[in-house]
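With one protein chain withheld, the remaining protein chains of the complex are depicted in position.
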Amino acid sequence: MSKTTEKTYKRSHEPVFWGLFGAGGMLTAFLTPVMILITGLLIPLGIIDQHYFSYEKIHGFATTWYGSVIVLVLVALPFWHTLHRIFHALHDIGINRGRDWQQVICYGFAFAVSVFVFTLLLQMLTAPSLFGF
Amino acid sequence: MSKRKPYIRELPRDWWMKQLFYTKYMIREGSSVLITLYSLILAWGVFRLSQGETAFNGWLEALQNPFAIILHLLMLILALYHTITWFSLAPKAVDLWIKGKKLDDKVIVAAHYGAFAVLTIFCLLIITL
Partner (left out) sequence: MSELTIEIDVLRYRPEMDNEPFTQTFEVPYTAEMSILEALQYIKDHLDSTVSFRWSCRMAICGSCGLMVNSVPKLGCKAFLRDYYPQKISLEPLANFPIERDLVVVMDDFIKKLEEIKPYIIPEKEKCLSEGTYQQTPEQMAKFKQFSMCINCGLCYAACPQYALDNKFTGPAALALLARYNRDSRDNGEAERMKIVNQEEGVWGCTFVGYCSVVCPKDVDPAAAIQLLKVESSKDYLIGMFKPD
């Protein structure tokens, strides 16, 4: 009888990570190039004057509620994209030992950085006078 | 007695270096290493921002280092590679039907590039406000 019974299927939790991967990938595809262009090239090279990226301006933006959400998404979401790819690429290049740990480390890293950035932003939002001047 | 003796070929570890298509796939996946690095630089920037003006200016100054410029140039190239590959594969995940016909792949890709251009210009404008 056991031969005719349906085999059991195990649902993967990959949709959670794939969803974050997709959202992060979308963001990265559309916005990362221009972000790198601005913060990494145009501002440091002085093509866009530094006062457009001054402390007051950025701090002012990051301490509004919408600004902090935007900064959080722009900074943290790409990690969920890239670490997902790195996790799978490890398998591709034949590093098969401790896949469970690799998974914990990869997504754990994305999670840790997200929490780190979230905490900083929350701190700035709620106690702007704690740091700085 | 059966003379069957199926021969199983091992997949070489460097399979992705032996064929251009696979190499390009690996570059696509590998682009995430540099994008991770860039996001870490940004996260560090947020950290410095939270520490006050001097700290933040220090972060800005560090970005002027020639090594940082070259690194960002490299990151930009790989980020663009990610963008191109992402857009070229996007139609495969889209299942839009208009009047019984599947939306043309070219339209979907073009829409992505259009949105990309608009967003890029928008960001450049908004930063110089």
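Each chain gets a letter, A and B, in the order it is written, and its residues are counted from 1.
As a working rule, contacts are C-beta pairs under 8 Å (C-beta built on N, C-alpha and C of every residue); 3 or more make two chains touch, one makes a residue touch a chain.
Quick caveat, the model's predicted, so the values are computed rather than measured.
Peer 1: Over the full complex, note down every shown chain the hidden chain is touching.
Peer 2: Computed over the complete complex, the missing chain touches A, B.
Peer 1: List the chain B residues touching the unshown chain?
Peer 2: 3-9, 11, 15-16, 18-19, 21-22, 25, 29, 89, 91-93, 95, 97, 100-102
Peer 1: Over the whole complex, note the residues of chain A touching the chain we left out.
Peer 2: For chain A, the residues touching the absent chain are 9-16, 18-19, 88, 91-92, 94.
Quick note on the criterion: only the chains that are shown with their structure count from here on.
Peer 1: Using mean CA coordinates as chain centres, what's the chain A-chain B distance in Å?
Peer 2: Centres of chain A and chain B (C-alpha means) sit 13 Å apart.
Peer 1: Going by the contact rule at the top, pick out the chain A residues touching chain B in the complex.
Peer 2: It is residues 25-26, 28-41, 43-45, 48, 50, 52-53, 55-56, 58-59, 62, 71, 74-76, 78-79, 81-83, 85-86, 88-89, 92-94, 113, 116-117, 120-121, 123-124, 131-133 of chain A that touch chain B.
Peer 1: Looking at the complex, which residues from chain B come into contact with chain A?
Peer 2: Touch list, chain B to chain A: 13, 16, 26, 29-30, 32-33, 35-36, 38-43, 45-47, 49-53, 56-57, 60, 63-64, 68-69, 71-73, 75-76, 79-80, 82-83, 86-87, 112, 115-116, 119-120, 123-124, 127-128.
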